[in-house]
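A single protein chain has been removed from this complex, and every other one stays in its place.
Just so it is clear, A and B label the chains in written order, and each chain counts residues from 1 on its own.
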Amino acid sequence: MTAPLTETGALGSTGELVAAPLIGMAFGWCLERPGLGYAPKLAGQFYLSDLTVYKVMFSALLTAMLGAFWLDRMGLLNLSLVSMPETYVLPQALGGVLFGAGFLVAGLCPGTSCVAAASGRLDGFCVIGGMLGGVALFHAVFPWVQRFYESTALGSVTFAEMLNVSRGMGIALVTLVALGGFAIAGRIEKARS
Amino acid sequence: MAGAGKPYSDPYLAGIGLGLVLLSAYVWVGRGLGASGAFSSVVVAASTGSASPLGDWLVLELVGVAAGGYLSARLAGRTRAAIERGPRVSRRGRIMAAACGGVLMGLGAKFARGCTSGQALSGGALLSAGSWIFIAACFATGYAFAPLARRLWR
Partner (left out) sequence: MNRRNAALAATAATLAGAAALADFRSPMEVDVAQLAAEIEAGDDHISALDLGERIMKGDGDIRVLDLRTEAEFGEFHIPGARLISIAALAKETLPRDATIALYSEGGAHAAQAWVLLRLRGYRKAVVLREGVYEWVSRVVEPRLAADATAAERTEFERAAVLSRYFGGVPRTGVGRSELRTGYWTDAAQARPDARSIRRRGC
């Protein structure tokens, strides 16, 4: 296996840090190009008037998911060396609810708010400020939420493992859902035009 | 308005590009993309006065995100000092909403250990169960509360 490069030694700790802004730049570029630095466009997702968020997010997810699986299969990437977030069922469910509400109201998420701010949008800066506040608020109330925050921990588990199916099966399921979503998105847009 | 500047890129192509960037992150540094973690680092560094946030990978990455976003916007003629908002909300209302939404996202991202970039996108592509729980909860909530937020966007 030749990758991840940081795990095989091909990329050292300095290289790892240098890679960060480079990867970030490409990330920011890919967000701005389809207009994800423009809040009304992102919010349009929730009114089914503009499905860019869904299209970008899920085509990115599919690409990375399929790419990672096949690179691993071909012996070019060792997937088990790639950090996967750990699962905490209830905290992440609550986190999703809070985040979803915030996303709807703000029209930007952490990454896109930086793109918006970098493009000169004041709303981007305000979202950034709000997020810093939200994080600080979390730290302030941490002693009271700590038990909940650490509850229902399952470790680094995939939903495929939880459903007792193979990884390949899980990938097929996600692909089915994503492609189905693209088809529906197309129908919605046709109906509106 | 989105009128000025060049037209936006096709979302599917941009998405594939983004997916390749994410894949390159897996390959180069064995991790996915992220964003909210950088905000976390900054707050921690500010309050404890400890290690420089610049040493944190996510902070460096986010600086890159801003740079890349700026570059793309500049080249497309989309840079503008403005407050983007829906047609019926005032500037002040939009600013308040942006800040409040930000607070909610900051809280939510802490509980979830990530945001749309780190959990939904990067974790989702790795099939992480928690990431998919986050995706479902996030979008379900957004759609559920959309009617209440109509004045902001419609």
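In this section, contacts are C-beta pairs under 8 Å (C-beta built on N, C-alpha and C of every residue); 3 or more make two chains touch, one makes a residue touch a chain.
This one's a predicted model, so the numbers in the text were calculated from it and none came from an experiment.
Summary of contacts with the chain left out: across A:Leu17, A:Leu137 or A:Leu154, the touching residue is A:Leu154. Checked against the full complex, the candidates A:Met57, A:Leu79, A:Ala93 or A:Leu132 give a single residue touching the omitted chain, namely A:Leu79. Residues of chain A that touch the chain left out of the display are 1, 7, 59, 62, 66, 69-70, 73, 78-81, 83, 85, 88, 150-157, 161, 164-169, 171-172, 174-176, 178-179, 182-183, 186.
Throughout what follows, only the chains that are shown with their structure count from here on.
Taken in their complex, chain A has these residues touching chain B: 3-7, 11, 16-17, 19-35, 37-41, 43-47, 51-52, 55-65, 67-68, 71, 77, 79, 81-89, 91-111, 113-124, 126-139, 145, 149, 154, 156-162, 167, 170-171, 174, 182.
Here chain B touches chain A in the complex through residues 2, 8-12, 14-33, 35-36, 38-40, 42-44, 47, 55, 57-58, 60-73, 76, 78-86, 94-95, 97-143, 145-146, 149-150, 152-154, going by the rule given at the top.
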